[in-house]
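The other protein chains are all here in position, but one chain of the complex has been omitted.
Should a chain be cited, it is by its letter among A and B, assigned in written order, with residues numbered from 1 in that chain.
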Amino acid sequence: MRAYEAVVVAALLTIPLLFGGGYVLHLVITTSLMIIAAMSLNLVFGYTGQLSLGHVAFFGIGAYVSALSSLGFTIGFTEEWSVSVDPKPVWLSFIFAVIVSGIFGFLIGKVSFRIRGAYFVIVSISFAEVVRLVALNWVSLTQGPMALNNIPPFELPIPGLDINYYGKTWSFYLVLALGVLAYVVIARLVRSRVGNAMIALRENEPLASSVGIDVTHYLVLGAVVSAAIAGAAGSLYAHYIRIIDPDVFLFIYTVTMIIMIVTGGKGTLAGPLVGGVLFGAIPPLLREVADPELQWILYGGLMIAVMFFMPDGMVPAAQRFWMRLRASWKGPLAANAND
Amino acid sequence: MDQFLQHAMNAAILGSTYALLGIGLTMIFGIMRVVNFTHGELYTFGAYMTFFFVMVAGVNFFLSLALAIVLGIALGALIEFVLLRPLRGADIDITMLVMIGAWIVMQNTEQMVWGGVAKSIDTPFPEEPLTLGPVSVPWLRVFIFAAAIALIAGTHMFIHRTRLGKAMRATFQDRDTAALMGININGINMLTFALGSGLAAAAGALLAPAFIVTITMGNPVALKAFAVVILGGLGNFWGAAIGGFILAIVEEFGAVYISSGYRDATGFLLIILVLTFRPTGLFARRERIG
Partner (left out) sequence: MNIRTSVLALSGLLCTAFAVQAPAQETIKIGVNMPLTGPVAASGNYIANGARIAADRINAAGGVLGKKLELLIEDNKGNPTEAAAVAEKLISRDKVPVMMGAWSSTFTLAVMPKLMEHQVPMLVETSSSEKITRSGNPWIFRIAPTSSMEAKVFAQKLGNLPIKKAAFLVTNNDFGIGAAQEFSKALKERGVQIGITETMDPHAQDLSAQLSKLKATDADTIFVTSVVEQLTLVLRQAKALRMTQRIVTTGGSQAPDQLIQQAGSAANDSYHIVFFTPWFPEQAVNKDVAIALVDEWKKRGYNPSGLTEGFRGFDGILTIAEAIRIAGKAEPKAIQQAFWKVKVKGVNGDISFAKDGPASKESGQSTANVYMIQIKDGKVAPVSF
């Protein structure tokens, strides 16, 4: 891991100590989960260039799978025959969530191979909508709009430590752990040959394909990893908020993730984090001073402004700024050397 | 059989409005390659404008509809000029995001201006519905159907019989060549977006008196418009028109014979199926815009 990344993680570890108060920590946790989902979307959107606007579906699928398997469920196929599953331990439910989301990611990856561009955008949105409607209408399984509640918290017995699983500190560290893991997985993927292949795909697909890069393979790989991470985040969300209803699949959440990625900088590792912190912090701050509608208007306006003035996102803009600073310190010759 | 006819009638009326929405969106999509997230908001705008003119300003019903459409066209032109033109040449995702930002701003501005309580609009039509045997249709719906068909026909004539329409078709087929031939691409873009937005506003204006006007009425509509565009193929005028009817039929009969809860899902499932097996739409081989 690079030095600055380790520093950031160390700093993050101290957050519960600084913000022990419930409200801020709660916001940090929910925003962080959204950021993790945004990071996973960035893998597909930023690196392979696939405009997947249905990403919240994987988050929601992870949440439902994890919730259902930890609560136990029954599917009635016919009048006489039904399949009942007993409640499973939460850590196992988490794993199921990751796997099932990954499977859906695989399917979408396959589909995206055949359909690109604007069509894929619409298919991905439709996918999320269909999943939402299924969650809404298959009441006997998902409780539909009545929501799954009383979802057990994430219990992971660590011998020797007395942990309050209902408390926020534990949840925060769990989310942080997932965040770091997700970051590491994505970073390693992106910095490897696989990552280079993905970027080649994004920049010029026919060329990449002609050089021998297996387009399908990399698209699908990106989709699976991305979906699995989103599913993991969804699972933690379910066990933290402890109530899940079909609104978790709403398009607006995908939009939030997209905003985080694009304003931060798509195709960069830090992008979703920067964008996430900015757009995660803004709504609660704005809530104190402005009408809710005004808040959203500012949100939308800010998004448009960022797109106009910093279309690559803030991280690359900051990087360019930093480069220019360094160049002006070291002189014109040194600037060339850095290029 | 009676029921079947009633449902067929409902589907036809619904289909005509879906067609209006789809045609507007497919034009924008086809000519400008923009994923227009504000389409649903133009629909809502048309509805609220009709409400304003009829209920607040006391203007004649039909005149109000016309005014709402004109304002929709104007708003579309404004959006194109302010937001889209400066972005010409940018990545599709940047344009998409600006459109999403615009959607958020528009919807919330509407909430601030009109408040959250739903509004209803009085119509000059008699309350007793028109009865054709076992089928009964409210007069308003008859009017909606007729107006929608008229607008569709009008748009088609515009695209095929006028020079401007020809310029639009040319731009759709090959933008660069069209530019070389002296066509003012900026102007065509503005025209397309304004026209498409105007059609969306028209759909909203027509349907508003039949239903009620709420802030979020545009959201499900936008998604359905996308479904219609997919069904018909990007940029395909008749594809969108027919696609609109197909979607309405699938929805209406799906709601009756399969399940009313899954009604909206049938539309999306349709999209996914079509795209998996015929990605360019059901009517791809046929004429595009023109």
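Basically, a contact is a pair of C-beta atoms (placed from the backbone, for glycine too) under 8 Å apart; a residue touches a chain by one contact, two chains touch by 3 or more.
Please read these numbers as outputs of a predicted model, since none were measured by experiment.
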{"item": "For the chain not depicted, the shown chains it touches", "value": "A, B"}
{"item": "Contact residue for the chain not shown (choose from B:Ser64, B:Gln111 or B:Asn236)", "value": "B:Gln111"}
{"item": "Hidden partner chain, touching residue among B:Leu65, B:Ile100, B:Ala194 or B:Met217", "value": "B:Met217"}
{"item": "Selected residue (touches chain absent from view) among B:Arg33, B:Lys166 or B:Arg263", "value": "B:Arg263"}
{"item": "Positions on chain A where the hidden chain makes contact", "value": "21-23, 26-27, 30, 136-137, 139, 144-147, 149-150, 166-167, 241-243, 245, 247, 287-293"}
{"item": "On chain B, residues whose C-beta touches the chain left out of the figure", "value": "2-3, 6-7, 10, 14, 111, 116-118, 120, 127, 129, 131, 136-138, 141, 211-212, 214-217, 219-220, 252, 255-256, 260-261, 263-264"}
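To be clear about the criterion, only the chains that are shown with their structure count from here on.
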{"item": "Intercentroid distance (Cα basis), chain B paired with chain A, Å", "value": "33"}
{"item": "Contact set on chain B toward chain A in their complex", "value": "29, 33, 35, 83, 86-87, 90-94, 96-98, 100-105, 107-109, 111-112, 223, 226-227, 229-230, 234, 259, 261-262, 264-265, 268-269, 271-272, 275-276, 279"}
{"item": "Sites on chain A touched by chain B in the complex", "value": "45, 51, 111, 114-115, 117-119, 121-123, 125-127, 129-130, 133-134, 136-137, 255, 258-259, 262, 266, 291, 293-294, 296-297, 299-304, 307-308, 311"}
